[in-house]
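Everything below concerns the one structure shown next.
Note that one protein chain of the assembly has been removed; the remaining protein chains are unaltered in position.
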Amino acid sequence: MAEQAILQIDELKVGVVDGKKKTPIVNGVSFELKEGETLGIVGESGCGKSMTSLSLMGLLPKGIDYLDGHIHLGALNLENFSKKDWRDVRGKKMSMIFQEPMSSLNPVYTIRKQVREMIFSHEKISREEADARTLEMLKLVGIPRPDEVMDNYPHQLSGGMRQRVMIALALVNDPKILIADEPTTALDVTIQAQILELMKSLQKRLQMSIILITHDLGVVAEICDRVVVMYAGEIIEEATTKNLFDEPLHPYTKGLLASLPSIHEEKEYLSSIPGTVPAPGSIVKGCRFKERCPFAHDRCSEDPQMVPHSNGSKVRCWLYGEEEVH
Amino acid sequence: MEQVIEKKKDSAFQRSWKFIKKNPTGVIGMILTAITILSAIFASWISPYDYTAANLKDRLLPPSWADPLGQSVYLLGSDQVGRDLLSRIIHGAQISLMVGFFGVLIALIIGVFFGLISGYFGKWLDDFIMRVADIQLAFPFILLAIIVMSVIGTGMWKIIIILGITYWVGFARLIRGQVISLKEQEYIQAAKAIGGSNFTIIRKHILPNVMSSILVLGTMYIAEFILLEASLTFLGLGVDPTIPSWGGMLADSRNYTTTAWWTAVFPGVAIMLTVLGFNLLGDWLRDRFDPNLKM
Amino acid sequence: MFSYILRRLLHMVFVVFFISLLVFFSIRLTGNPAAVMFGAGEPTAEAIEALNEKLGLNEPLYVQYGLFLKGMLTFDFGESFRNGAKVSSLIFERAGATLALAVGGLAVAVLIAFPIGILSAVYRGKFFDFFGRVFSLVGISFPNFWLGIMFILIFSVTLQWLPASGFEGFSSLILPSVTLGLILSGILARLIRSSMLEVLNQQYISTARSKGIKEWKVIIKHAFRNALLPTITFLGLQLGGLLGGTVIIEQVFAWPGIGRLIVDAINQRDYPVIQGGVIFLAMIMVLVNLIVDLSYSFIDPRIKAGKAGE
Amino acid sequence: SGGKSSSDGDSKTPADPSKNPAAERGNSIVVGVPTDPQSWDPIDTFLLDWSSVASSIFEGLVDRDLNLELQPGLAESWEYEDDLTLRFTLREGVTFHNGEPFNADAVKFTFDRLLGEEGAKGPQQANYTSIDSVEVVNDYEVIFHLNTPDPVLLTKLSGYGAVIVPPKYVQENTDEFFNDHPVGTGPFKMVEYKRDQYAKLEKNENYWKEGLPKLDGVTFRFIPEASTRLAELQTGKIDIMKRVEISQAQTVKDAPYIKLEEVGTPTVFSLRFDPGHGIVDDKLVRQALNYAVDKEAIIDEILDGYANPISTYQSDLSFGNNPNLEPYPYDPEKAKELLAEAGVPEGTELEVYIPGNDGNFKEISQIIAYYFDEVGIKLNINNADPTTLTSELIPSGKAGHMYRQGWGGWTLDFDNTAYLMYAEGEHWNPSFSDPKVEELLKAERSTVDQDEREQIFMELTEVLYDLAPEINLYQEVGLYGVNERLVDFQPPHEDRIRLEEVSVK
Partner (left out) sequence: MTNAPLLEVKQLTKYFPQLGGITGKKVLNEVKAVDGVSFTVNRGETLGIVGESGCGKSTMGRTILKLLQPTSGEIIFEGNNITNLSQKDMMKYRKEMQIIFQDPFASLNPRMKIYQIIEEPLINFGVKDKEQRKQRVYEVAEQVGLTKAQLHRLPHEFSGGQRQRIGIARALISKPKFIIADEPVSALDVSIQSQVLNLMRDLQKEYDLTYLFISHDLSVVKHFCDRIGVMYLGKMVELTDKHSLYNKALHPYAQSLLSSLPKSHPDEKKERIVLTGDVPSPSNPPSGCTFHPRCFACMEVCKSKEPTFIEVENGHYTSCHLYHSVDQNINSVEKESVTNV
């Protein structure tokens, strides 16, 4: 696996801008994506996963804006981007798959048209060539009867098929990076298994990097190489997948793993993390997990920093780092 | 202590300023509507002259500030029979609001009732009510107005009734659509599961949830009704001429547009501002209540 | 699909039948046309009787209604009391004018409302939104006759740009269309704005943006196309009312349309014309709505005919 | 007559006639009239707007000129052989627009049609029931046999139902066709008719009056809304505007290239009492209310002087008008006295019905309400659908204590008005009855001796004046807006616009 980072995010801050008031949603996130790897971003609902991924594509919704930080795509610095530059990146260098396969495709156009549009926005080729490429792509993602499906409307396809089409659409311009925001959450387990298998094999074949956003640790275990764990807009732990499962560091990560029901063990009660995630805006100084943390101590009212751990992970917790130095 | 109070005041002021800045159209709507409602309520106190006092000597005097001869004492001029235009416009607010409010009330009561049962019970009842609505929609309003008025005569209350029985369809369709989608909501299922009767479910769970749409449509219809009253007067089916209705004033002054512009302009402006007020208010309410528009 | 159309046509028969009942009997409450037709003359009892006889008003009501229904099957509504012309030909004479006005009004409304609606949604909360919304509201804040008269004063009398009335050529269509269209555009713009706002929140808009296509393409090709559906529904509902509700505009601009035909007929208690006119309008309205419903499946492939609008 | 402001109306500076926007039409003119009568068949109509157009198309045996003098029309001369026999000598060499010759057969056909089955279905027949039959003496001579003496027959023969129609044309075509394609002998022939839009008339090259008409063509456009009609006049799109509203008079005067023409009409307006209701069956009350209203002020202020006072329910153009009677003076004190005498308590309420579309009368009724208020009577004004009011409410006595009544008086003879208004059991008379009036009406109808009739009318008017069955308000003044390029246009007293003498500058 090449070690070179093709995408680097530094202290990215994204938030709601309302006049002069700025409420951060993503608060100083830094990570990098290496060539050919699959990076998982996990965290609870509302912790800012989607906002992070949208900000990478320059697709932040109205009212939400970049506050600070840098995004480097290879040699490019994405902040200075004009609208035109963004358009060149989107769909060409980076592609995205969204959470809801049901609503990600425009209901009023055929698959052929939607894929064609994607190709034409970056390349000037003939319709026949574009269609040939579309067909090939649909075959690649394992769609049966691809020539028929080309002329279908999204509603004529099942959820799993639509998600495949979305993947085909995202990959048709041969991007370096694929961002997948919860690509299987809306699907059934059996279909989810199909899609995950597909992504795995495609990544191998096409040699791209994937950022996979999910709240399902099972999915992470399935296909990710490395994971960052987010909590309330911050990254609190970054580890290889194996490390994360074998040696979780942050109390939140630990709690999360423990609260998963397992097929293998039988417990009458699951362990659980008390309390809920703080809402953005209500966040105060110090560790954001301290209210729910069984190990909270005085130090936790100060902002913890990401510190490296001996096993190669990084963690944002006062339980670590300090000892490390000793 | 003093400082604290001042601070509080400041923040209240700031808060309202913020509100205004955030919802400029809503605030304008509220102010315009408030002006109309207040002038309707306090008409007798604030109008400078008796609005019924016809005085042939003072016929068609221009607004006092625009009178080259300096005869006029009427701020907005006088009308065709020498009555103070301002006083009539102020009193006209009563009529316009009555027509708007009670007309909407009737339409609302009929429409909401049928919309609720049509949407909730569905089946043949729904079919039946919706066909009746189709028939109502296909029957031209003006024709209905003429038929009703030639049978029972003209007058403000009759106009109100006609508007009410014509426009119930709007409410019924809106409510029906909402009820149908509400019915699938889990909390309605839940209400059934905890033993709620149909009546309870409609009253406690469905009605409150369609209330905001009712309010929104209501404000828009108030605006529309004010205009319809004017149109009816234009066709000679309006309220009687002693009643100072804006529509009537406008319709009757249409031949004076060039010679006594104020008789046509000021009632027009009154209608416009009021209708605008209600529409802006309705828009704002909709933006507030429509979950689809909330980001 | 076919059975759906058939079903809708069945609805139409039902609606038209009841409308016919309603008009037929309700206008008979409004006075005897014979008396009206004598006007300022000196109608003797015999004269009225003779006229009643001629007009067929002496038959028992149910017989009259039966005859009327029978005629209706062949689109024969009898002859006008006033001029003996066939009601159906009177209606067809006017249909063109009314259609022109409706289409003109619609065109104006669309020209004004589409840009305002779309841009207000895109620039939601910005100055343009404020401006667009107030502008579209002003259009619906004036009584239509007043607006019409003002337009005549401004554009015909003062500026002398356009004819004030008549039904000759394109220029005479402009003022009535603008008057009608302005009113419609207010409602339409608001509708487009809100459905655009809804659509702009959809995931597929993000998908479109993520393809790297130009923003205006996203707005027009992806968002607007989808926002059109509720708009068309609304237009369908309005068009029916529009045809019947143009009376005042037709009167102000001396436009020879169906609305005026009906109102004049009412004033003269010209039963056959009223009946024919109202039923014609009702049919148009039901048909237009049917067409609108059918057109859904072209605009939105998700919708099979019959699923929408019901 | 004349508007109070007419004095300052002439002060406008004359504009350059070459810039007159109407000039481009050359020798054709356009006339704007409010309504389309729908059917051009003379026996089907009673509408004033019909006569405005059809006077250019049809002619009667007798012609009533613009000064209301009877003149030879299609008949060169006539004489009464006795009260019941009237002989006409017809004009020779006249042809209908379709080329059919005008002759005695055409006259006979016209009246047979009017008085026969066809005419029974229209409003015109009733006016001509005194004619028993028409006898053809020879091609150019006919005799009218009457069944009763009819003192106003000659006047009636000049218009409406009695205009002569071409027999072959009428017989060969359907009734419906004739309704839309009228053919007469008049100065203009109709070449195109678009219902509710316009009727296009062309010069009748074979018109029997030498050198007439002077215009090449006239188009009548039907424009219901007065303000729109005015706009068309101002922009030169029409040359003559019929029915200028009083409120528009000043605008017309001020506009360049346009002048205002006014003319007294036989139309009169009153607030009729329906004695079938409450206190107004008392003569004293009716008189009192007459005293209570300042009619002069109404005429001067609301009608801007464009109206003339009347003392009985007829205009000064009417035969039978009593010049010795003065309208009830404005005397609220007297009114109060009379009301007290009649025992009417203060605050008594009266209902008045007016048509909802009559702008002038809306104003007038409000002023009257104000005057009534002064004498302690409260007047409630009710709007009614105009058609319902005239065809239903008034005849059936459901129009309150008082209602607006306007009356055209087209025969220019008090007979028509008085009989229909005051004779017992008449359609237009819901409840008024008086034995003396009844007797005088009978007497008036039984003679053609005009002097005798005049005597009877003088007596009748005095009786009616005293009985005060209505508050007589005014005689209408017709207002026409006319483009200055027109020469020799004279506004008609009774809507029959005559254009054969008219030419353009």
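Every chain is named by a letter (A, B, C and D) in the order it is written, and numbering of its residues begins at 1.
By definition in this document, a residue touches a chain if its C-beta (ideal position, glycine included) is under 8 Å from a C-beta of that chain, and two chains touch if they have at least 3 such contacts.
Treat the numbers as computed from the prediction; the structure is a model and nothing was measured.
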Missing-chain contact among A:Leu217, A:Ile236 or A:Met306 belongs to A:Leu217
Only one of A:Ser126, A:Thr190 or A:Ser310 touches the unshown chain, namely A:Thr190
Against the hidden chain, chain B presents residues 127, 185-187, 189-198, 200, 204-205, 208-209
Note that chain A touches the absent chain at residues 44-45, 144, 158, 160-161, 188-194, 196-197, 215-222, 224, 241-242, 245, 255-256, 259-264, 266-274, 276-277
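To be clear about the criterion, only the chains that are shown with their structure count from here on.
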Farthest chain from chain A by C-alpha centroid distance is chain D
Counting C-beta pairs in contact for A-C and for C-D, the higher total belongs to C-D
Rounded to the nearest Å, the gap separating the Cα centres of chain C and chain D is 38
Rounded to the nearest Å, the gap between Cα centres of chain A and chain D is 88
Chain B and chain C have mean C-alpha positions lying a whole-number Å distance apart equal to 23
Residues of chain B that touch at least two other chains are 146, 150, 235, 254, 257-258, 295
Where chain D touches two or more other chains at once, the residues are 227, 386-388, 392
Within the complex, chain A is touched by chain C residues 124, 202-204, 206-215, 222, 225-226, 299-302
Touching chain D in the complex, chain C uses residues 30-32, 35-44, 46-47, 50-51, 54, 79-80, 82-86, 90, 93-94, 149, 152-153, 156-157, 160, 163-167, 251-254, 256, 260-261, 264, 266-269
The residues of chain C that touch chain B in their complex are 11, 14-16, 18-19, 22-23, 26-27, 29-31, 130, 133-134, 137-138, 140-146, 149-150, 153, 190, 194, 197-198, 201, 237, 240-241, 244-245, 247-248, 251, 259, 262-263, 266, 274, 278, 281-282, 285-286
